[in-house]
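All protein chains of the complex are present and in place, except for one that has been dropped.
A and B are the chain letters, set down in written order, and residue numbers restart from 1 in every chain.
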Amino acid sequence: MGQQARMIEFSGVNKWFGPLHVLQDISLTVGKGEVVVVCGPSGSGKSTLIRCVNGLEPFEKGRLVVDGTDLSNRRALRALRMEVGFVFQSFNLYPHKTALENVTLAPIHVRGLSRAEAEARGRALLEKVGLGDRMGNYPHQLSGGQQQRVAIARSLCMQPKVMLFDEPTSALDPEMINEVLDVMVGLAREGMTMMVVTHEMGFARKVADRVIFMDHGAIVETAPPETFFTAPVHARTRDFLGKILHH
Amino acid sequence: MLGGLNTRVMLEYLPEIWQGFLSTLWLSAAGFLGAMALGVLACALAIQPLRWLRAPAVAYVDVIRATPLLAQLYFLYFGLPRLGIVLPEMLIGIIALSLNSGAYMAEIIRSGILSIPRGQVEAGMSTGLSYLQRMRLIVLPQALRATVSPVIGQTIVLVKDSSLLSLISVVELTRAGQRIAIDRFMPVEGLVATALGYLVLYYALKSAAGAWSARNALPGRG
Partner (left out) sequence: MFWFYAERILGYWPVLLKGLGMTLGLSLLSLLIGAAIGFAFGIIRAGGNRWLSRALGIYIDLFRGTPFLVQVFIVFFILPAAGIELSAFAAGVVALSNLAACFIGEIVAAGLKAVPQGQREAALASGMTPAQQMRLVLMPQALRIVTPSLVGQFVLLIKDSSVVSAIGLLDLTRAGWMIVQSVPQGLMVFGTVGLGYFLICYPLIHLSRRLERRGQDALL
């Protein structure tokens, strides 16, 4: 992988919550256009891992470079966040803004787009995620799946270079999971660089370039999906897959 | 400004300040007891089903909450003698404090009872508890728990409100502080001594509330 092609690069990243070692010597490189799925049991540090990429979690040791910016440079953090989209498990839509306003808020105030420009962009994106008829609705008037699609559009409207997803379907009712995954699959096929924390192994099979298994704050196994699902090397990975696949 | 505080004069008047402090303490205690009695009564009337008993309780709470304590105090102080009821100022003060805080206590107790989720009552029913058992074993223990902090909060208000009794010449902490001001033309010393006295009571009550809620917090129900 050439130097230009590196989008996210962890080298020896360590993080502690008090005595708890939540990230242990993480070294990982995500290339431009790559889709990486991160899975693992709860408390394995997978959410903490991708929250680091957007500077939502500080870490104590190691180096993390995203799109050429070293995250230890706190001043560059805000500029970086404009290029890195983040989709939360609990959507975190702004309840006092309509769907369209949620999507255009940051482009107008952070990117400095004109309202007209931002709205044109926002409308197109809401159409794209299948919510063309919901632009004027407030979050509480939307289903969970719809809210999460608005949240994805909100991140995309900043035209980010990387999209991070933190368990985007875990808070959804089963019948709404696919409408969100479909949007994410489309995004992956368009060549977006993505890091996705999820247990949706169907999604991983379909679009992931690599699947990472984490446990106790460390990366246990990294492999392309074919190998990962058919011939996992580590016992802990097999154990975990056994638990989530046979239900 | 506080650099020039004449501590000698403050010490000289310490016995009077102490007396005032004790008066405030027992006026507040009397007001608290009256307020709790009135509060429980007004709340009981407000949540029972008979309309003609509910109306006066609701009117009492609304009128008190929509008018200032000082106007209520003057109403009694200037009004009662015309009805032939001559009472010592101190007693008028206690009545006014009780009437005033009683309305707030009623609201606090009522929302404590209303805060108990319906599911709690239903759980009690489903295990065959009678109405009185449900009240005694399930609703009231939780409701009382929920009212302790706001009751202490209202007690803080009551202690501070008792300073208004100085305006109908009841001698308590505020009035005692004014003595220094008037006798020695030293308003600063008098007011600082007064304020310190109230702050002692405030912090005592506040830490009591804090300690109580730290010890009795129901998980998940703040």
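Everything that follows uses one rule, which is that contacts are C-beta pairs under 8 Å (C-beta built on N, C-alpha and C of every residue); 3 or more make two chains touch, one makes a residue touch a chain.
On a predicted model such as this, the values are computed, not experimentally measured, just so you know.
Asker: I'm checking contacts with the chain that's been left out. Which of B:68, B:117, B:141 or B:210 qualifies?
Answerer: Considering the complete complex, B:68 is the one touching the chain left out.
Asker: Using the touch definition from the top, which of A:82, A:185 or A:218 touches the missing chain?
Answerer: Of the listed residues, the one touching the omitted chain is A:82.
Asker: Of B:15, B:56, B:81 or B:141, which sits in contact with the chain we cannot see?
Answerer: B:81
Asker: For subunit A, enumerate the residues touching the unshown chain of the complex.
Answerer: 54, 56, 78-79, 81-82, 84-86, 88, 90, 92-96, 105-106, 109-110, 140, 154-155, 158
Asker: To test your reading of the contact rule: which positions on subunit B touch the chain that is missing from view?
Answerer: Contact residues on subunit B toward the absent chain are 1, 62-63, 65-72, 74-83, 156, 160-164, 166-167, 174, 177-178, 181, 187-188, 191, 194-195, 198-199, 202-203, 206.
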